[in-house]
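Shown here: the complex without one of its protein chains, the others still in place.
Moving on to chain A:
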Amino acid sequence: MSFNPTFNARGAFAIFKNELMRMFRTAFGSIASPVITTSLYLVVFGAAIGSRMELPGDVSYGSFIVPGLLMLTLLSESTSNASFGIYMPKFTGAIYELLSAPVGVAETLIGFVGAAAVKSMILAAIIMGTAALIIDYEVVHPFLAFGYILLVSATFSLLGFIIGLWADGFEKLQVVPLLILMPLTFLGGTFYSIEMLPEPWRSVTLVNPVVYLVNGLRWTFLGQSDFPIWVSFGATLLFLLVCVAIIGWIFKTGWRLRE
């Protein structure tokens, strides 16, 4: 039986498949919840409040907030799915199998982070479909939008994986998504253009990294945003590399993994 010790492809696929199956066991809750939430946002903000909002350019408010809402879901779902995926084996003790198997950092990341990112991509497609039923919008750069959604899903799944390794209780799993990511996303231009903010809040907002993520995705949808697209792509890619480096260090040192 052939076994390639350089890269255990079957091992990576087994983890990937196992994680996807685990996520789909709770498919109704994990898909219905973001779909309902997004629909409510679109109805309340897009239809009710949006008509009174004045945006720069001739963009409708409904199509303006779709990328923001998409980013809101991508960040929270990618982070929570990946963190839960690696935390649960730690919690139940099943992590022994991962540690004793011939899988390294590459196989583990492809398995856990890949599955979380794929689930986020599926959710993104469902949300875009749901949004299309409620409002009219178009995606100006569909391939770039796909690439950017993939990049953001992978990056925040990596962040979630780190949180899952770091957490030593369910409370810590929730700290970053609820107390850091959620506020940053709401304050990151999800529902408004930062052009609409008065000084000094406009300058303060620039230190919020989510602003660049939302604007990056908004550019792929609308063809215009508050910042050049390369700034958003570059910042996200840099964050992805930082996450990979941190995970590499965790596996090398065994921090929170091996005794």
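Throughout what follows, a residue touches a chain if its C-beta (ideal position, glycine included) is under 8 Å from a C-beta of that chain, and two chains touch if they have at least 3 such contacts; residues count from 1.
Note that in this section contacts and distances are computed from a predicted model.
A.B. asks: The complex has one chain missing from view, so what does its UniProt entry call it, picking from "Xanthine dehydrogenase family protein subunit M", "Two-component system, chemotaxis family, response regulator CheY", "tRNA-specific 2-thiouridylase MnmA" or "ABC transporter ATP-binding protein"?
C.D. replies: Choosing among "Xanthine dehydrogenase family protein subunit M", "Two-component system, chemotaxis family, response regulator CheY", "tRNA-specific 2-thiouridylase MnmA" or "ABC transporter ATP-binding protein", the correct UniProt name is "ABC transporter ATP-binding protein".
A.B. asks: So which of A:Val59, A:Ala101 or A:Val242 would be touching the chain we can't see?
C.D. replies: A:Ala101
A.B. asks: Since one chain isn't shown, list which residues of chain A touch it in the complete complex.
C.D. replies: 1, 3-5, 8, 10-11, 13-15, 17-18, 21-22, 25, 88-89, 92-104, 254, 258-259
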